[in-house]
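Every protein chain of the complex appears in place save one, which is left out.
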Amino acid sequence: MAHSSATAQGVFPVSITVEFTGGLELLFGNERKHKVILPAQLEDGSRPNISYLLKYLVNNLMKDQRTDMFIMEDNVRPGILVLINDADWELEGEETYELQQGDNIVFVSTLHGG
Amino acid sequence: MPAKELNQPCTECKDAESELSVRQKQLCRHCFKRFIMHKVHMHINTVYKFRKENNGARHQLLLPLSFGVSSSVLLEMLNVDYQRRLDNELPMGYDLHILVVEPSTMTVSASCDKNYEVLQKNNPMRTVNRIPFHSVFEHVPEMEEIMREYAGAQFVDDASKSNEERLAAFRASISTATSQTDVDTILLTRLVVEFAKKSGCKSVLWGDSDSRLAAKALAGVAKGRGASLTWQVSDGMSPWGLKFQYPLRDLYKAELLEYAHFTPELFEIIIPDKPASDNVLTKNLSIDELMMRYVENQGAKYPGVMANVARTANKLDPSDTKNAPSCSLCGGLLGNVKGNVGVTVAGQAEDCQSSQFCYGCMRSRPEVLR
């Protein structure tokens, strides 16, 4: 994490890519790829993590009213996979993962049919 | 027929004010109790058959009592039955042994000394015993060996410690809520079975309500234990040669609560359930808790559908599981039921292949991989 020391001090905002697939894009204006810029540091001094990102997405990006199709119990709805730079988020600490500059976050629904 | 001036007469006797609504009927307290008794009677009656088959010898039954609502209500109903037999000079047919596995040795909870005293006082005609959970090592001597095998190399059993500490260490080595509950249930069953055998019992009467059985069926299936439903949910022969019976299988938990509510004899015996905490995240629940929650939630709207789950499980035919090799921990079947050509067993991690433990137990094993 050496390369991110500048961001760790809260100098640059964190710029990431968020993708919705497997039918989830329908909840986000039918748009698959989104550029998202998050503050480098939150009010409480912590860095934005996936939990924060979820709230951010619901408040800013989600077009559909049915938030429970995406979020349940303040977390990703069971049946939706989260990939952090193509790796299962379970390998990265799930919702506590702190976002890094240039990260690619993919949400894939397994719930939709085809 | 000129009746008393009643606001809402009981649908059954038409002679008293109805007090509660049960399965589409408005019943008075008396008729409600009769209804409950009837639902149980159909199941406890099987014990009388035994006497004929065994040249008049009395059937020895064990009732494990948790001080929860269900098992306490079951005991109370057996006592009502007992009294009626005395009053009518009917043959008794069976002896009932009551076993309390001290709840405070299983979970962090207050001692049940008071309740136990009342229990003894109210049941002079019964054999009443109380044992701690960790006495599983005394009653099931091979359990030490099984425990070590099951827990794997990472768990070190310290024989110099007390049974209580050893059991606590073993239970702590199991990582998830689901596996802990699963293994606890198995150990408890083994303990009860062994105690029953030593007391000369041929059957165990479990106090599971219909709702509980439905949750057990669903959870059992979810834990890969579908083949064991024939004795864990159905009335049937357990792997240890004791019959398991569930006389409350036609009654909903809510009905048992009502019954307890109308029965002052039980007030000092029952330890009320801890209110289910709704704020536990789903992923932190055990599978058993999830299913209990599911059955309660759905049961509020669809009690009949939930009741039907246990009935459906009861239709399974256990004959094909007889004489098959069994799991040294839970007694369940090793491998597949005869006729099941599925490959889930072979598809398990390699270390389970020649295991003495069944599929379900392997799933609850302390994790080696992580």
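The chains carry the letters A and B, assigned in the order they are written, with residues numbered from 1 in each.
Criterion: a residue touches a chain if its C-beta (ideal position, glycine included) is under 8 Å from a C-beta of that chain, and two chains touch if they have at least 3 such contacts.
Note that contacts and distances are computed from a predicted model.
Per its UniProt entry, the chain excluded from the display bears the name "Cytoplasmic tRNA 2-thiolation protein 1", taken from "GTP-binding protein YPT52", "Protein SDA1", "Cytoplasmic tRNA 2-thiolation protein 1" or "Trafficking protein particle complex subunit".
Between the chain not shown and the residues B:Asp95, B:Asp184 or B:Asp235, the one that touches is B:Asp235. Among B:Asn115, B:Ser135 or B:Ser286, only B:Ser286 touches the chain that is left out of the view. By the touch definition given at the top, subunit A reaches the unshown chain through residues 21-23, 26, 69, 77-79, 81, 83, 86-88, 90-93, 97, 106, 108-114. The chain not shown here touches subunit B at positions 12, 23-24, 35, 37-38, 41-43, 45-46, 48-49, 84-85, 88, 90-91, 93, 176-178, 217-218, 220-227, 229-230, 234-235, 282-283, 285-287, 290, 294, 298, 301-305, 307-309, 311-318, 320-321, 333, 336-349, 359-360, 363, 367, 369-370.
Heads up, the rule we're going with is that only the chains that are shown with their structure count from here on.
Contacts from subunit B toward subunit A in the complex involve residues 281-282. In the complex of the two chains, the subunit A residues touching subunit B come out as 72-73, 75, 78.
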